[in-house]
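For reference, the structure discussed in these notes is given below.
Of the protein chains in this complex, all but one are displayed in their positions.
So, chain A:
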Amino acid sequence: MSYSVKVLDHYENPRNVGSFGKEEEGVATGMVGAPACGDVMKLQIKVGKGGVIEDAKFKTYGCGSAIASSSLVTEWVKGKTVEQALGIKNTQIAEELALPPVKIHCSILAEDAIKAAVADYKKKHADQVVG
C-alpha cells in the first residue's frame, strides 16, 4: 500500500491528538466505527459561545488513512460553527488526502464522526440550540 504525502504527514505528525475532560463546558464527543471492522474514531469538539467550535481533539484506532482523515477534520472543524462543520463532506476529505478507492471508507467514517459529535453537542445543549 502506498500512501500520499499528506496521509504520511498526518500519520507521522497527527494534529490535535488527545481528549478533553468529559465534564468540561461545551465538550461533545462522537465515537464511530467498531474494533472488529478495524476502525474506531473518537472526535471531540469544544464549542464556545455562538456555537463556534473553538478546539477539537481526536483518537483513532485504524489504518494510516483513518488516522490522517480524523487528524485532518480536527483542523477543519476549528473555527467553524457546528452547522458549518456538518457541511464537511467525505469527498472533500478524500480529495485533500488523495485517498485511494479502498480507503474511501476512512473519509466516510471521519464525516460520521463529525455528525456524531455535533449530535452529541445538540443533545447536551438542546435547550440552547435555536432553530
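Note that in this section contacts are C-beta pairs under 8 Å (C-beta built on N, C-alpha and C of every residue); 3 or more make two chains touch, one makes a residue touch a chain; residues count from 1.
Convention: contacts and distances are computed from a predicted model.
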Inset, instruction - Using the UniProt record as the reference, specify the protein name of the hidden chain from among "Cysteine desulfurase IscS", "Co-chaperone protein HscB homolog", "Peptide ABC transporter ATP-binding protein" or "3-oxoacyl-[acyl-carrier-protein] synthase 2". - result: "Cysteine desulfurase IscS"
Inset, instruction - Pick out which of A:V5, A:A34 or A:A126 touches the chain that's been left out of the picture. - result: A:A34
Legend entry - Among A:K6, A:K59, A:K78 or A:H125, residue touching the chain not depicted: A:K59
Legend entry - Positions on chain A where the hidden chain makes contact: 1, 3, 11, 14, 17, 19, 31-42, 59-64, 66-67, 101-103, 105, 108-109, 112, 116
